[in-house]
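Omission of a single protein chain aside, the complex is shown with its protein chains in their original locations.
Presenting chain A:
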């Protein structure tokens, strides 16, 4: 497997290895299932098999589909190197032309590392229309930039932060109630020590969560603007599975095993369980 190669080529952020690991698990599990057939699946115990599980075992999952799903994840979430390697490996046609996915990754990277100005410029180059058409996105980037500035000048000269807030953020905050609240909250960071006594709301601003959320927002916005799906297919698939299970359970025919495993019963089962939660975005991204 070439995950470490890809990592070493430097295209990827450190959590790549983690992802690849999950995918390996995922693939293996799917393979297990498709091969299991009438035989015992790896999880089977002595108990007689439920009718549902027999049907499940009969279902063939083409390996190609699984691979396509993985490639889709890599492409959509912005991992160009991994996507390129994977498509070579799995003998699939690359999903998307290269420049956009690469730029998207650069933008993500810039946001994750707090360099918002670069991110905005790169975003502007990628899609010159997006900031004009999506003021909310622009505002969240500017607010993040403001927070970063405040972080930088913590304990020192707050002039740049104030200047930036006045020039860039305040005019648009005057047009929108939510923007104004967000701005005020960010500005109050100037008056408090950045320590554990900070209120949870303000701490949230300083935590890396804000960067992550903003990065996801940007990625999604770019994808939507290209009239694509905003998220990888697997997210929808997992949600659909959760929905199907719950509606099947709430329906009259309770013809299901009491406990349906997601089928990825490796050591990372927990992470996948998280994925099925309502908001499927954050849990995947763990540093």
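Everything below uses one rule, namely that a residue touches a chain if its C-beta (ideal position, glycine included) is under 8 Å from a C-beta of that chain, and two chains touch if they have at least 3 such contacts; residues count from 1.
The criterion applied here is as follows: contacts and distances are computed from a predicted model.
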{"item": "Hidden subunit of the complex - UniProt protein name among \"Mitochondrial inner membrane protease subunit\", \"DNA repair protein REV1\", \"Elongator complex protein 4\" or \"Armadillo-type protein\"", "value": "\"Armadillo-type protein\""}
{"item": "Absent-chain contact - pick from A:56, A:224, A:242 or A:260", "value": "A:224"}
{"item": "Residue among A:63, A:88, A:133 or A:249 touching the omitted chain", "value": "A:133"}
{"item": "Selected from A:113, A:152, A:178 or A:199 as touching the chain missing from the view", "value": "A:178"}
{"item": "Residues from chain A at the interface with the omitted partner, ascending", "value": "97, 100, 120-121, 124, 128-129, 131-136, 138, 163, 166-168, 170-178, 224, 226-228"}
